[in-house]
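Apart from one protein chain that is not included, each protein chain of the complex appears where it belongs.
The block that comes next holds chain A.
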Amino acid sequence: MEAASDPPGGGPRPNLTRVRTPRSVGESAIKVLLFVAALISVATTVGIVVSLAAETIEFFSQVGIFEYLLGTKWTPLAGGDQKSFGVLPLISGTLYLTALGLIVAVPLGLGSAVYLAEYASPRARRVIKPVLELLAGIPTIVLGYFALTFITPVLLQGILGIEVQIFNALSAGLALGVLILPVVATLADDSLRAVPASLREGAFGLGASKPQVVLRVVFPAALSGIVAGLVLAASRAIGETVVVLVAGGASANLGIDPRESFQNMAAFIAQTARGDIAAQSVEFLTIFAVGTTLFVMTLILNAISIRFVRRFQQVYE
């Protein structure tokens, strides 16, 4: 803002520069105040990066970075010689559980979205949409409870007769699937509905049947938005803590047998943070090293998702 200046000598001319009045000062002060509030979100990111980085650097001063990234045995809480800091089992466990969740959520979520966007009457929509929102709003601890007390004993061991351990990847993966199904369905529904009606009408005009229009015209046209949604859903599953903590168990497992117990990175962090470990010990620092690994993974996925959304938005502009 420019300060008021005296009119240059000569005749009386109207002063067109802004005058600093109490009111204008108040207006600028408010703007500054609002800007500071907006900076809190930036400070949050900085805070996350700093809090992770400081202790992670400390961690790597005690554990070799290659030992961490390439090691295949993760037993940081074990005593003496048994201690090992290879993070690969945690990473593979995280990806494995996420894959199980996606196997459930992708077909079911996309199927639901296609029905919602292309087939459902407005009345059916008004019923189905809130159900998906309700499912999306279920706290993850409830899904964990569901996995442990229903999916494992009743569905897997009872109805399907699979000999799973009490804590197993299958029930955690199924619960993760239920968790991200509404994410997949809602985002895919949005991108399907964003496809202009003219595309559908054109295809119908050429004599295509409804499934053909949906599968070969509308779905491909919405694909980039759908993929962005899938990436977001995957990053939700990768970062999920409680479902895996409750239903997946506590073993960092490098295998692929879904009947066994698996742990992911977030569940390890939670489990370790709950225990009685001395601050600044190596065990304590693993929380931050694993946190950094998880943060970087979700950041990369989110960047991919944003890129897909950008591409998607360009199509019809």
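One rule holds in what follows: a residue touches a chain if its C-beta (ideal position, glycine included) is under 8 Å from a C-beta of that chain, and two chains touch if they have at least 3 such contacts; residues count from 1.
As a convention for this text, contacts and distances are computed from a predicted model.
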Options "NADH-quinone oxidoreductase subunit L", "Phosphate transport system permease protein PstA", "Thioredoxin" or "Amino acid/amide ABC transporter ATP-binding protein 2 (HAAT family)": UniProt name of the undisplayed chain: "Phosphate transport system permease protein PstA"
Touch criterion as defined above, residue of A:A172, A:A185, A:L230 or A:A252 at the omitted chain: A:A185
Residue of A:L77, A:A194 or A:A208 touching the missing chain in the full complex: A:A208
Of A:V19, A:I141, A:L160 or A:I256, the one touching the omitted chain in the full complex: A:I141
Sole residue of A:G64, A:P107 or A:G255 that reaches the chain not shown, by the stated touch rule: A:P107
For chain A, the residues touching the chain missing from this view: 23-24, 26-27, 30-31, 33-35, 37-42, 44-45, 47-48, 51-52, 54-55, 107-112, 114-116, 119, 128, 131-132, 134-135, 137-146, 148-150, 178, 181-182, 185, 199, 202-203, 206-214, 216-217, 220-221, 232, 235, 238-242, 245-246, 266, 269-270, 273-274, 279, 287-288, 291, 294-295, 298-299, 301-302, 305-306, 315
